[in-house]
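One chain of protein is taken out of this complex; the other chains stay put.
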Amino acid sequence: MKAIKDSVHGHVRLGDVAAELVDTPAFQRLRHIKQLSTVRLVYPSANHTRFEHSLGVYHLAGRAVEGLGVDDDTAAHVRAAAMLHDVGHGPYGHQTEGIIRRATGRDHDDVRWLLTDADREVCQVLERNGLDPERVAALIDGEGALGPLVSGELDVDRMDYLVRDAHHTGVPYGTVDTGRLVTELRLVGGDASAEPQSDADLVLDEGNVATAESLLVARSLMNAVVYRHHVSRVAGAMLERACERYLDRTDTDVEAFRRMADHDLLVELRDRVPALGERIERRDLYKRAVWAELDEVPAGTVDAGRAEERAAEREVADIVGIDRDAVVVDIPSRPALKESGSAVVVDGVPQRLEDASELVAGLRAAERRRWTLGVYCPAEHVDAVAAAARDVLGLRAASRPSA
Amino acid sequence: MKAIKDSVHGHVRLGDVAAELVDTPAFQRLRHIKQLSTVRLVYPSANHTRFEHSLGVYHLAGRAVEGLGVDDDTAAHVRAAAMLHDVGHGPYGHQTEGIIRRATGRDHDDVRWLLTDADREVCQVLERNGLDPERVAALIDGEGALGPLVSGELDVDRMDYLVRDAHHTGVPYGTVDTGRLVTELRLVGGDASAEPQSDADLVLDEGNVATAESLLVARSLMNAVVYRHHVSRVAGAMLERACERYLDRTDTDVEAFRRMADHDLLVELRDRVPALGERIERRDLYKRAVWAELDEVPAGTVDAGRAEERAAEREVADIVGIDRDAVVVDIPSRPALKESGSAVVVDGVPQRLEDASELVAGLRAAERRRWTLGVYCPAEHVDAVAAAARDVLGLRAASRPSA
Amino acid sequence: MKAIKDSVHGHVRLGDVAAELVDTPAFQRLRHIKQLSTVRLVYPSANHTRFEHSLGVYHLAGRAVEGLGVDDDTAAHVRAAAMLHDVGHGPYGHQTEGIIRRATGRDHDDVRWLLTDADREVCQVLERNGLDPERVAALIDGEGALGPLVSGELDVDRMDYLVRDAHHTGVPYGTVDTGRLVTELRLVGGDASAEPQSDADLVLDEGNVATAESLLVARSLMNAVVYRHHVSRVAGAMLERACERYLDRTDTDVEAFRRMADHDLLVELRDRVPALGERIERRDLYKRAVWAELDEVPAGTVDAGRAEERAAEREVADIVGIDRDAVVVDIPSRPALKESGSAVVVDGVPQRLEDASELVAGLRAAERRRWTLGVYCPAEHVDAVAAAARDVLGLRAASRPSA
Partner (left out) sequence: MKAIKDSVHGHVRLGDVAAELVDTPAFQRLRHIKQLSTVRLVYPSANHTRFEHSLGVYHLAGRAVEGLGVDDDTAAHVRAAAMLHDVGHGPYGHQTEGIIRRATGRDHDDVRWLLTDADREVCQVLERNGLDPERVAALIDGEGALGPLVSGELDVDRMDYLVRDAHHTGVPYGTVDTGRLVTELRLVGGDASAEPQSDADLVLDEGNVATAESLLVARSLMNAVVYRHHVSRVAGAMLERACERYLDRTDTDVEAFRRMADHDLLVELRDRVPALGERIERRDLYKRAVWAELDEVPAGTVDAGRAEERAAEREVADIVGIDRDAVVVDIPSRPALKESGSAVVVDGVPQRLEDASELVAGLRAAERRRWTLGVYCPAEHVDAVAAAARDVLGLRAASRPSA
């Protein structure tokens, strides 16, 4: 059995299928997609990739299925799904997901088309080993009783990335007891062996309210200091804008765009959209002109789509009299706390974590408070853009300057 | 400068005063007082002592005062107070604190009498180095503007123990960004150089709500899985009971008792109160007969003192017809969340963390939910003791069996 | 399956036999035997015990046998032997081993008498689970093809303690790739299933010369800075001397002595041999009067037994005119490098590591250079004792002062 050294899990041992999957171009490409895209501009050690993360998720999935008592065939499908759960990502991961979704209607975890059609090599490896690509794709999409293990509220994806992101940023908040989590998962209320039609539910066994809470807490603290750090958000918004401009200016097909890796995109943006691309490469970023909290922003603005964001960008740029690429409006989706619906057994009965834990309401409120709308532009236009943007977006009170 | 290797901070460098203090018998005694007393019966790696913890607190205090801009004399007093903050502990630390308090009226951080009178050697080291023992004792007691740095809601004591306890138990929840915390502390609103009469307040600088929250969260999760683990509580309650019996049976003076170290006490309890002492030594512990949540317990019972606990123990034992030492009633103090009052600067204004953070209410509710009253006895009497104890203590509903 | 948190291995999962063995008094006693005895006087974090170490060795043994392809019965015996390999230790571990050996002829890993006779409870657990105590004892003694896995040159004991001791001292030198070592072990050249009569050899598989070297190197560096640190050696020699005096003065039976735990011995020595015991408890240690390298010491002195050491101590004390307990002579056994004989497959052929690795000769020379004879006494007699001791022991050149 081939073993790969991993900075988080020590050694990841690959079974035969996994060893073949690793060598496919689709999987090797993940070496060139960084896990945290623009976060590395704040935390310079955060250069880890979706390649090693995918191996970590595979490793945890393997340990989880051991304890769930599923049959070998099901276990093999789950492990393959864990390996492949990120092959649908475009360059810079989540940062290009919106663009691809708007163009294709597909999210990164909708990989059915990919596994069954577009990527013959992965498909062949699966079929040669007696696995059904369709079933693997369904698991990646979160379907069936075991889909939630790959993509759900208690999934091994999150268990890996919280620990890995903390390890590589050097931030101590993401430490989750994965060793305990993967062995405390249970399938209840259904016939696990009837997968994939089983109606069993994936839950954490008795005595794990604090274990589940630690996952939420880690996510919440990581959100605050890592995932939504304003420098990473500024760079990410500039990147998304540059990608849109790139697709406008060139005749690049969206599927070709999706198959790029980070290095391809960085070179293309620098060469074809230099006003933004060179800044991203050199970390010469726009500054915050507006940084507004939820209660300053009208509901209509909070729920604006990308088209409305772009219209606002244009309007602000025109008012100030600067280039349209010099204004970036960044409106995050409404605050949510997906993990709160994960199930934990308490006194013998599975309960939603938000019902079993008093912490959830507090974390939800904290998420809401941390939500912020940003408008970014070159340093020299900050004042003018702030005034115009507050007006255009209908913000209520003066946005306070933030650290 | 002498350096001591430490498993948490790497190297702790000792200044001249610290190097002399280390060699006093009062400080060397801390080698023989374990930081987590009975927790090691659950987490076998948790054998760390108050000696190394005290060095860690000294180390963090030194880094904190560097950034606070206090004068050298004040800094020296703070460092000495950090070193000595635990010399007042009896054997098994907090586990014997109640007994000593009831007998002497003094808590472990009331060390004025000790530094100024009882322990001439420590006192001489301080005076020989131009330090005032009285002022050191006041800091340990939390007085003045800098007392809260040694003993308060944002103290270096807590910063060290949360990280150290997590490191040694192997539990990942206690990880706090101490490196950031100690450099983000500020004294505001007063004249720091006027210590010890200064009315300045110790606060965390702007941008640290998440840093402060992480401290609370770590404490809350550590409470749940470490500090209040039921096995540790059973052993701790047995120990406290054995100590009371020991003091009853022997003519040991309370001050002599306080000066014991862990090994002394363990040998004495085994030899003089074997019914309990031998069990503690061999981890042959009582079982839980009752494990009741806050809403099952009448307010009067929650607020019962030790005398009422002992009366209840006697009554239950008599009803069941077993030896009085075979029943231990364990009623923790009401749930609290001391750190919630720590101050953080938000938008330029110091605020109490509980006002700045939506998490605090959630954590407070979680603490309340985790509060449990326990009654413990030998396995063979569990049912009879449960029935008698529920009656004697006036518990409301059937206590549910817990993991 | 019961899981115990461990600071080194994360979780150690206990099978049924192990879970029963943990609860025996003989195993619980290991909670009270520190792994590194007097090393904690230099590295204050080094308070870990033989209890947690034994669980770690059990954990590694379990992973090793998985890869060796032995039958279930053999695997169960190996795991039990790993659990129990240290139950024969006296208080303060290796520090009292010489005393016990001279009195009983038995080393700590000669536990046949113990498992089969003296400790009925352990014996009953083994027999109740279909295990043969005699066979377990043989494995602990290093017999058979798998004995070397428990007690040999590539044993899981060493793999655990090098990593654990480094973790708890905070010294970075002991880090060994245990994850790789345990999965690279192989049985070659015999029929493993014929255990315990098998003549197979335990070797490291191809490609592991550097892995094996890292074990030796870790041991060598740990020897230099941890295991043979002079402060630990001074305290250890004082302790051994105090134990001898204690056995002389009291009618304590050697077997009762062996069954003591650390806390028992510390209290006894302080109360019955206060001249030495109080100093050990307070870390008020003797100083080095002589610290001589191998080439200063006549061969006869290097090979002196304990009786000759004591005679020399008496002679020196008489010359100087001080109490006989005020002089301690400490002559380590000749430098050795046991691990050098471990076998590694190179180009398909098992070779002794010392033949496959050029490092071994260098490490051997380093061990020889680090060998030192010590004579210790209270600070005020250092000069007089040095002169007398050099004469009595026939040392050649002036011993140089050391750090």
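Should a chain be cited, it is by its letter among A, B and C, assigned in written order, with residues numbered from 1 in that chain.
Definition applied: contacts are C-beta pairs under 8 Å (C-beta built on N, C-alpha and C of every residue); 3 or more make two chains touch, one makes a residue touch a chain.
What you are looking at is a predicted structure, and each value in this text was computed from that prediction instead of being measured.
Chemist: From the list C:2, C:102 or C:369, pick the residue that touches the absent chain.
Modeler: Missing-chain contact among the listed residues: C:369.
Chemist: One chain is left out of this view; which of B:11, B:334 or B:396 touches it in the full complex?
Modeler: From the options B:11, B:334 or B:396, the contact with the absent chain belongs to B:11.
Chemist: Looking at A:137, A:163 or A:266, which makes contact with the chain not pictured?
Modeler: If we include the chain that is not displayed, A:266 is the one touching it.
Chemist: Can you work out which residue in C:19, C:103, C:188 or C:225 touches the chain that's missing from view?
Modeler: That would be C:225, which touches the missing chain.
Chemist: Give me the subunit B residues in contact with the hidden chain, please.
Modeler: Counting only subunit B, the missing chain is touched by 3, 10-11, 179-180, 183.
Chemist: List the residues of subunit C that touch the chain left out of this view.
Modeler: Its contact residues with the unshown chain are 171-173, 175-177, 206-207, 209-210, 213-214, 217, 220-221, 224-225, 347, 357-363, 365-366, 368-369, 400, 403.
Chemist: Please give every residue of subunit A in contact with the chain that is not shown.
Modeler: Residues in contact with the chain left out: 4-8, 10, 23, 25, 28-29, 31-32, 34, 40-41, 43-45, 47-49, 51-52, 55, 167-171, 262-264, 266-267, 281-283.
The rule is simple: only the chains that are shown with their structure count from here on.
Chemist: When every step has to jump to a touching chain, what is the lowest number of steps that links subunit A to subunit C?
Modeler: When the steps are counted carefully, the minimum from subunit A to subunit C is 1.
Chemist: What is the distance in Å between the mean C-alpha positions of subunit A and subunit C?
Modeler: About 50 Å separates the centre of subunit A from that of subunit C.
Chemist: Centroid from C-alpha atoms only, then distance subunit B to subunit C, rounded to Å. What do you get?
Modeler: From the centre of subunit B to the centre of subunit C is 35 Å.
Chemist: Using mean C-alpha positions as chain centres, tell me how far subunit A is from subunit B in Å, no decimals.
Modeler: Here the centre of subunit B sits 41 Å away from the centre of subunit A.
Chemist: If I count partner chains per residue in subunit B, which residues reach a count of at least 2?
Modeler: 171
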